[in-house]
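Here the complex is missing one protein chain, while the rest keep their positions.
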Amino acid sequence: MILEFTPDQQMIREEAERFLREQSSSQAIRRVVDTGSTHDVELWTSISRDLGWCAMAIPEEFGGLGLGATEVAILMELAGSRLACVPFWSTVCLAAPLIESAGSDEAKATYLGAIAAGEMAVTVAYADLSAADPSATVAVQAARTPNGYRLDGTVGQVVDLAVADMVIVPARLEDGATALFALPSSGGQVVTSLSVIDGTRPIASLELPGLEVAAECRIDSGAVTGDQFAKALRFANLGLAAEQIGAAQGAFDMTLAYISERVQFGRTIASFQAIKHRCAKLAVDIAEARSLVFGAAAAMGQADAGESALEICGARVVASELQFLAAEEAIQLHGGVGFTWEYDPHLYFKRAQASAALLGSCEAHMDKIAAAMFGDGGRP
Amino acid sequence: MILEFTPDQQMIREEAERFLREQSSSQAIRRVVDTGSTHDVELWTSISRDLGWCAMAIPEEFGGLGLGATEVAILMELAGSRLACVPFWSTVCLAAPLIESAGSDEAKATYLGAIAAGEMAVTVAYADLSAADPSATVAVQAARTPNGYRLDGTVGQVVDLAVADMVIVPARLEDGATALFALPSSGGQVVTSLSVIDGTRPIASLELPGLEVAAECRIDSGAVTGDQFAKALRFANLGLAAEQIGAAQGAFDMTLAYISERVQFGRTIASFQAIKHRCAKLAVDIAEARSLVFGAAAAMGQADAGESALEICGARVVASELQFLAAEEAIQLHGGVGFTWEYDPHLYFKRAQASAALLGSCEAHMDKIAAAMFGDGGRP
Amino acid sequence: MSDLNAFRAEVRDWMNANLTGKFAELKFRGGSGEGDALPDLRKEWEQELARGRWTCPGWPAEHGGRGLSVAEQVVFQEEYSRAGGPGRMGHIGEGLMGPTLIAFGTEDQKKRFLPGILNGTEFWCQGYSEPSAGSDFGNIKTRAKQDPETGDWLVSGQKVWTSLAHLSDWIFVVARCEEGSVGRNGLIFLLMQLAQPGVEIHPIKQIGGGSEFNSVFFDGARAKAEDVVGQPGDGWRIAMALLGFERGISTLGQQMGFQQELDLIVEIAKENGADRSPAIRQRVARAWIGLRAMRYLAMRALSDEPSTETRREGLAYKYHWSNWHRDLGRLAMDVLGMDGNVVSEYPRRERLQQMFLFARADTIYGGTNEIQLNIIAEQGLGMPREPRGKL
Partner (left out) sequence: MSDLNAFRAEVRDWMNANLTGKFAELKFRGGSGEGDALPDLRKEWEQELARGRWTCPGWPAEHGGRGLSVAEQVVFQEEYSRAGGPGRMGHIGEGLMGPTLIAFGTEDQKKRFLPGILNGTEFWCQGYSEPSAGSDFGNIKTRAKQDPETGDWLVSGQKVWTSLAHLSDWIFVVARCEEGSVGRNGLIFLLMQLAQPGVEIHPIKQIGGGSEFNSVFFDGARAKAEDVVGQPGDGWRIAMALLGFERGISTLGQQMGFQQELDLIVEIAKENGADRSPAIRQRVARAWIGLRAMRYLAMRALSDEPSTETRREGLAYKYHWSNWHRDLGRLAMDVLGMDGNVVSEYPRRERLQQMFLFARADTIYGGTNEIQLNIIAEQGLGMPREPRGKL
């Protein structure tokens, strides 16, 4: 009834915050962005191996800590606030839940174990990651061969592909069923890094020109169902929403600090009431979005799946809008320096636009909610 | 190229403004609203008979002044700013253009002449005045009789019906064509005044329970075409948009005056920067909307009809949104007294909601514009 | 959890059993915008509640309450609203006056006033706002002068926006008791009977036609010497503490009402075809999102040991719900279309029309939007304070 963090959750939060403040500084982000690197290697090692963040939501039987969506949301929020350049979301929110939901027992033991141990970054090559349901279309065809399968197809944009140790590829079998293939980074697929505006999250294209893979590469428990995809994607959306509100908070904190120092007309910018009211409105939006994200996280296990899915849709809507607004205001309230490369607002701004384009537009999420409310399955 | 009022237009404007400031005071409006009257009889007599406003856009051959859309928009804007309780819009913007566009020569001579002379308030009983195209549906059936026609049907809401001396009823003939019938207020139709939230514009329902009318009541030049309706409705929309921006300006002026006097925390409310910025944004919206309304009015005769129609759609969108925002801010910035009956903001507020519901929602107007831009005839 | 469910069932059963007969007429009535509706029957209903021990259930047992936990109080509010329980005439007494007396009142005051509140026989209203001190609470001008003979206080001045004063028995009044004092100093917190010479109540007609609010004029009206709460001069502290007793539990009941309004909008849209409009659908979805967020926001704010963050979020609550509700009113009218303008006896439509109009007050009373944003910026974000002018 009362929604608050447990003392353990509070501790995870405080420690993660302290760690990221030191390790994912502006300088660290710029080392990645300005050199076009895929990620912050050192930071990723710390997070995955030393701090065990990747183990958080993996069930204990696979070597994880068996904690829940709230703990992951806490970490995603903080990672977002520092624009941490690591494949954390793809590994923990995109790939691991899919393995857990649709993977074979062997695959779970092997890969969830490796993820929990911090030995592996993993991503998923959905055909269209911008769709509200990225599993609805499949870009890769899988044909059985004597020794395994032949994979054919191209996926235009795969997040964190160039840094991942493994990519999970949903592919269509001849009988129309969808299978999952796990390809190690050395697996022979063609990976082409794309130059992107948001340099904090790498994207690459994936080409599978008739790639022959062994039968063991197939990791699903026998044809993936829509429900299995949906369950995994709820987690991905929740994690993304948490990251987005974190990035909004990060941009907002930076802005508050700047306008409290910067003087114009003999006053700090923060002393102008019009600015105060805009900041206060942002604070209201943050309160709204954070409540919904953590409320949805807490309800995830308890509420029925349909209700929970709608809450997560809602969380994505408010988080996407909030993140953009916070970044927009960061640029505007920084004034002249706000649109320079040297200051950080543009990093948050580019990330905001790029994140909003993932896993469904606000409109698409609201369409889903409306369809449920009107009980008519969608726009008539 | 340069868009400005001619000296004549400027003069019309200044005189009308002076007149309305005196004659359509808050007290005058309240005499109508608080007693549930249909209109301000004295004001209507002055406008229609003494000042000749109804003659403005009627062609000279029918006794009018032969001026154009700009002059009517000027008057509508000012009438709106004072919430003048008169059937000016229905007579001049709704009915007269329909008679001019689709009426027989006799009807034009008779009725446009009477309107120009200020002898007649007229309205039109469109089946659904809330539709973007109110002529698309017809609620009344007309059957030929030996002496004329028998009219059957009900129109739920007709603006200014209870005050009009005549109502024009679009009716469907047996052959599917649409005819116009002019019924004097004594014509035997059943008129039931409705109690409405916006007491500044009366609405009544019209019942025609098999009413027998003479053949002369039919006033169209022989089946009304869609183009004829569309032309008349462009004028109605433009006039309504002008009225709406006027009402917005009226609410805004009232608000500016109030906050310049009212003191809180030892300062006038107008001295708070957050309030200043909101007022400034309203001023921007007013500038935008007024420019579009008068630009569209000036282009009406010149640009091609399609282009002009879209501009008028756009004018309705910005005018409807502006009117609501200005009224909303009027209530909010008046503080506690803003939601009392005693102060005027609620009059503007109720009018804003009621006006926005006429002749198409903002969404419907934008749909039309998008259909033209994408060249696909509407939402796919 | 199962205890809560049992409690929920208890409330539901009681409401189903008792909001019947003559009280059935009260269902969903007396909400905001029509707080003055059916007053006599609603006072009877308060006594019915008292018989069920459902007045003041959050008060400690030693003062006649049930000592319910926060979670239980939330459940009560939710079930009360879900069942259509009418707007509470006793709200000010139960939620504000009672807790203030329990904390600051004398034994005599508790003995004299708490029973009337508990039994639903005495009704209270609030005398804070003044014409020239709408949002500016420090600018109070109503004066209290002590009668040297009796020790009573003679009060003169005007209070405004007093909810249901015309239907109440008592009013608590913040007045200036030290001549020449300014701002927060020199104020006194008085309990005053309304039915006495020197008190005049003028209803204020509202945008929707109802008169929930009043101006209350005092012209030498009397507060007994023993009816001061705290010390003379200490009124600011008492007044602020009183406002703090609103822990926001009732907001979860309020949200039930919001959900009913939203359901009504969906229902009407399906009937009149507004559900075919993509823009309306998106707005309906957005309203649902905002309401869901509101629920979790309230639940976070109920934490017993709020962090800086949840405290900051708590400041956002009033701004969020009031603006959400105001927008819901517009959505309702846009769904109704031209019919929204026509006043009819059709009760669902009327409820939405009244909501549309009265929700305009939501962003004004109890701290305007502008004051809320100042508070969030200054107290929540630590931004510089707005300078006071010298006009």
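Worth pointing out:
We call the chains A, B and C, going by the order they appear; numbering starts again at 1 in every chain.
One rule holds for everything that comes next: a residue touches a chain if its C-beta (ideal position, glycine included) is under 8 Å from a C-beta of that chain, and two chains touch if they have at least 3 such contacts.
A quick note: this is a predicted structure, and the numbers were derived from the prediction, not measured.
Within the full complex, the chain left out of the display contacts the shown chains A, B, C.
From the options B:242, B:317 or B:330, the residue with contact to the unseen chain in the full assembly is B:317. Screening B:270, B:309, B:325 or B:347 against the full complex identifies B:270 as the residue touching the chain left out.
Shown as candidates are A:37, A:154 or A:268; the residue that touches the absent chain is A:268.
Touch with the chain omitted from the figure is made, among A:37, A:104 or A:130, by A:130.
Of the candidate positions B:289, B:309 or B:327, contact with the unshown chain belongs to B:289.
Taking the complete complex into account, residues 1-4, 10, 256, 260, 268, 270-271, 273, 276-277, 279-281, 283-284, 286-292, 294-296, 310-311, 314, 317-318, 363, 365-367, 369-370, 373-374, 376, 379-380 of chain B touch the chain not shown. Mapped onto chain A, the footprint of the missing chain covers residues 128-130, 157, 194-198, 203, 263-268, 271-272, 274-275, 324, 328, 331-332, 335-336, 338-342, 346, 349-350, 353-354, 356-358, 361, 363, 379. On the side of chain C, touch with the chain left out of the figure occurs at residues 278-279, 282, 387.
One rule holds in what follows: only the chains that are shown with their structure count from here on.
Centroid distances from chain A, each centroid being the mean of CA atoms, peak for B.
For this pair, chain B with chain C, the centres built from the Cα atoms lie 41 Å apart. The mean-CA centres of chain A and chain B are about 52 angstrom from one another, to the nearest whole unit. Contact with two or more other chains is made by residues 272, 274 of chain B. Chain contacts: chain C has residues 278, 370, 373, 386 touching two or more partner chains.
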